[in-house]
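Take a look at the structure below.
The excerpt is restricted to a subset of chains, each kept in its original location.
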Amino acid sequence: MKINKQQIENHNRNQLKSHKDSFGVFSDQLTAKKIDLDTVLYRLNQFQVAIPSWALGAGGTRFGRFHIGGEPGRLKEKIEDVGLLHALNRSSGAISLHIPWDIPDDPEAVKRQAEELDIRFDAVNSNTFQDQKNQKHSYKFGSLCHTDRIVREQAVDHNLDVIRYGKELGSKAITIWLADGSNFPGQQNFRKALMRTLGSLEKIYRELPDDWKMLIEYKPYEPNFYSMVIPDWGTSHLLASKLGAQAKTLVDLGHHLPNTNIEQIVATLMMEGKLGGFHFNDSKYGDDDLTTGCIKPYQLFLIFNELVYESDSDSTGFSGIDWMIDASHNSKDPLEDLLQSVEAILSAYAKALLVDQAKLEEAREVNDVTEAQELLLDAFRTDVRPLLRESRIRSQAAAEPLKLYRDLQVRNTLIDERGTSTVATGL
Amino acid sequence: MKINKQQIENHNRNQLKSHKDSFGVFSDQLTAKKIDLDTVLYRLNQFQVAIPSWALGAGGTRFGRFHIGGEPGRLKEKIEDVGLLHALNRSSGAISLHIPWDIPDDPEAVKRQAEELDIRFDAVNSNTFQDQKNQKHSYKFGSLCHTDRIVREQAVDHNLDVIRYGKELGSKAITIWLADGSNFPGQQNFRKALMRTLGSLEKIYRELPDDWKMLIEYKPYEPNFYSMVIPDWGTSHLLASKLGAQAKTLVDLGHHLPNTNIEQIVATLMMEGKLGGFHFNDSKYGDDDLTTGCIKPYQLFLIFNELVYESDSDSTGFSGIDWMIDASHNSKDPLEDLLQSVEAILSAYAKALLVDQAKLEEAREVNDVTEAQELLLDAFRTDVRPLLRESRIRSQAAAEPLKLYRDLQVRNTLIDERGTSTVATGL
Amino acid sequence: MKINKQQIENHNRNQLKSHKDSFGVFSDQLTAKKIDLDTVLYRLNQFQVAIPSWALGAGGTRFGRFHIGGEPGRLKEKIEDVGLLHALNRSSGAISLHIPWDIPDDPEAVKRQAEELDIRFDAVNSNTFQDQKNQKHSYKFGSLCHTDRIVREQAVDHNLDVIRYGKELGSKAITIWLADGSNFPGQQNFRKALMRTLGSLEKIYRELPDDWKMLIEYKPYEPNFYSMVIPDWGTSHLLASKLGAQAKTLVDLGHHLPNTNIEQIVATLMMEGKLGGFHFNDSKYGDDDLTTGCIKPYQLFLIFNELVYESDSDSTGFSGIDWMIDASHNSKDPLEDLLQSVEAILSAYAKALLVDQAKLEEAREVNDVTEAQELLLDAFRTDVRPLLRESRIRSQAAAEPLKLYRDLQVRNTLIDERGTSTVATGL
């Protein structure tokens, strides 16, 4: 299924009247605050969040998975789904692939399809947390950290394959999330596991194209429940520092211990020039992989406030970061969920763009705590929906993507096209 | 496979010499502390922990499952496995079944097999967290709490079926763990969900045989990640109080928010006569379902200290509690894991039996904090392995169950018998 | 210091122009959604949050306290400070006193002063977590739960004194926060401590005037770090149920373990008719006592969504709840902090009033999760500042309380009046 320009235009025409009123007031507010509307709109427009290929089907938990219909069974259909999202919001112009789930049979055809839909190939992801059919050695006890050299080599080779697939499609980064770790005290020699991991990463890094980044994820627990080889940003950063300038840390919002101040980690990594990418999602307990912004929207805003601060002072900092969603959809239509996530991300970004950074810095310098807090709250409390609508209308996206998605009955069409029994690869 | 008396006796003969020395010293220590050895041994001997049928195969996470060989594919084989454990330690003389995974085709044959192995049927467990093949209505949005009466009725009927199966086998309790909840703020009307759950439970309770208990589990999150209908002991207790005397709360050690004082919950529930059962496991982060005692052995001891306190003052309190393991085995041979769990449970229990409760009460009354703490530490620091060995030798179990399990190469035999590709039902 | 009508009017006149524009658009939005503006404004106007007498000076931590100037040294000055806040926002028309910190020497004079400032006396608070000078028995090892009857009686008597003081001033509730607990495993007999606490509470309850409530707080830790006698809502509710209809649970937002779903607890307690009161504050880690809404504004909104739901369906539910702030101000001017807190509370309440409860219920019934979530987000994303300004202007409060506070240089005036060395009683 595709959404055509006419459908978008019809939809926007219906929204225009009420939009104009609210945007007028909003625009006046911006003028009053001496914020340049065009700059803000330009930056919003530039911002593209990659959709992970594994988030287009129903996600599950270890207790089971509840099916939805119309899941994309093949890579072609996955790209088609991202195309739908991008047509609706013009902010999802990238896809992040997972190997071996998404090995392209015909890379050229895949590239053509993506190009037509204006979709880029973002970071490619390797998978050494599951055993694939016909795989020689099991990752049950680790992959890049495994005690057995043979297993480590297999995992290294897999990562090199992933890079090769990525090169064919035009990706510029590989994301390595390691499930390696241990379930029981005593099971693993922490030091050796970390050194072996470093050794394996060095082998992959050596083959990294010069214009690529290696994004190293961290996670404190799950699927291992006593220790993970790369449990925190400190360990990821330690590895990235030893590897070289192309290795950076990737922050997944759900990969932290309770109460972690994530925005501070983001700031520290940016200060070191070592923030490489983001996995957006939200959570209340652990790696819950819920819709971005559904639990802690203020935290999301605070994170973007750090990102914007950096991008203001150093234009390269911001452009060097890969933005991806990483979520799992247990109870919602994944496409609706992704539209909501992108909206929440843009909303946080837009609000951060409204923060008066100069005044904020001034208040901080004299320790006017109340004023500093008020400046953030002022931006956060602003209703930026008129702004996001305006941005979308200008870029020929739908004013209200979710509304149009429902009006067009996209899911039903997908079910008609694909049936109810296809199961998308993923978790 | 079965382990015969001769194998046990041979094993014990080899352990006897070294055992006698260490037990001699241990026994002297007890005498010095005026603890009656026979009472302690009697109570240890009486203690039986039910093995859950779903913990006999390899467990998994949402990221995958790593196979082991020789998994029990049918109920008969599961009972056989529990028989192996019980033959080794004489402390696992019960099995807890899960419906529909363990529906007995021929109940009489099943009972005979269990009887031969000296195994009781403990609480039966219902399952409304997964959709079964050919199931009419989905539990995607809840079961006993569902907004749709039809779905609730289906879930109630399933629970009544479970009771029926349990009655046939001689169970005396049904354990209800509800995965019902919501993933997103707004999704669920908390009050209505709870009232609907109560209504459904009342229907089940009404059909409960007079000599049965209904055990109501609680859990703060997973598989739902915003709210669970029965998130904490307070809610479970609220429901159990409204239902009646046969309804009680079941405590699963892994079902708590970070830092919860579980032993205090146990004490409060016992004070109210509402502690119905236990699911043993251990965890560092969430419901990690690790081997009991592998992370927080002192907490396990403190819990048993509360249990023993109650059982001393009120003999019925203790006997009314169902003891079950509930774990998931991602990286170990499940049978080895279960042997370790039972050992850890008995170890905590044995240490709690050594606490000088009279002196402890005395110290507490005068707020001699140091002394009270020392009295617990004294018991905890005692090496009770000679005591557990003695208890096992006297009941014709293996002095060192895990050692004998390995010496006999049980897993290899099971693989020979069952092959490497059977997959046990479970998570 | 007092703020007079003229100062308010001048301030409001200056805000009027820009306010009218933004309120116009806001009001149109409400009309479009068929929400009755007058009802919303009426309910906002009715809402009064009590200011705790102990939050008017600089708060501290165990590591120290940093002084501010102009702290209120006497009860008269504390009431004066609340008068300032209430003059500014007309939403702080109540004060919550702490005995023995605030024993009124001349109750009649105190009442007159409060009446002039249009301030009510909300719940009175007892204090058995500190030893007062010349106190006979120490609370080092507990108060209402103490092993020694004599100490318990002293603590009961103190609570009866507090009720007596409260009656003189017109309070209608006593809040009991018990610091009782233990620091070390073994120290306390959980059951006896709870039973003794119940016994002490019964003695206090017996003397409770018929039109009073007893509010029972819970808290998982601090100042005791192993166990607290009333650690969670379940225990508070257990006690309140045993005591009778006038005993209810008080929810302090900071008194929960990490990741607790507080809005669900609120819903459950309201369902049982047992929610008695609220202590507002915010926190990232524990009982941080930060400005309300400064960390988790969405959670605050979700809590109010539960409160509004109940108040819609049962008018008595809402009116029976006592609203109080309980915060500690380590780095800000306490009065500014309290103005921010009240603003955040009203903001959350106002947004909750905008939720389309009928549509929400509809979406929930058919498990349209996306729609249910969107309905909450729609309300939360709305900028309600025009509404709050309008509400204030109508009730002759300052359109922008914090701005006027700063413009009038209130703190400097207080320092001139009171000096820089007075230390307010509190933590």
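Some observations on this one:
To keep things simple, chains are lettered A, B and C as they appear, and every chain counts its residues starting from 1.
Assume a contact is a pair of C-beta atoms (placed from the backbone, for glycine too) under 8 Å apart; a residue touches a chain by one contact, two chains touch by 3 or more.
Remember, it's a predicted structure, so these values are computed and weren't measured experimentally.
Copy number for the full complex in this structure file, with 3 chains shown: 4.
The criterion applied here is as follows: only the chains that are shown with their structure count from here on.
Which two chains touch most often is answered by the contact tally, and the pair is B-C.
Chain centres here are Cα means. That of subunit B falls 43 Å from that of subunit C. Along subunit B, residues 140-141, 182-185, 187, 220-221, 226, 258 each make contact with two or more other chains. Listed in rising order, the residues of subunit A touching subunit C in the complex are 18, 21-22, 25, 28-29, 32, 258-259, 261, 284-285, 291, 294-298, 331-333, 336-337, 340, 347, 367, 369-370, 373-374, 380-385, 402.
Chain contact summary for the complex, subunit B toward subunit A: residues 60-64, 66, 129-131, 138-141, 179, 182-185, 187, 220-223, 225-226, 258, 283-286, 288-291, 294-295, 328, 330-332, 427.
Remark: subunit B residues 140-141, 147, 182-192, 194-195, 220-221, 226-227, 231-235, 237-238, 257-261, 263-264, 267-268, 270-272, 298, 302, 305-306, 309, 360-361, 363-367, 369, 372-373, 375-376 touch subunit C in the complex.
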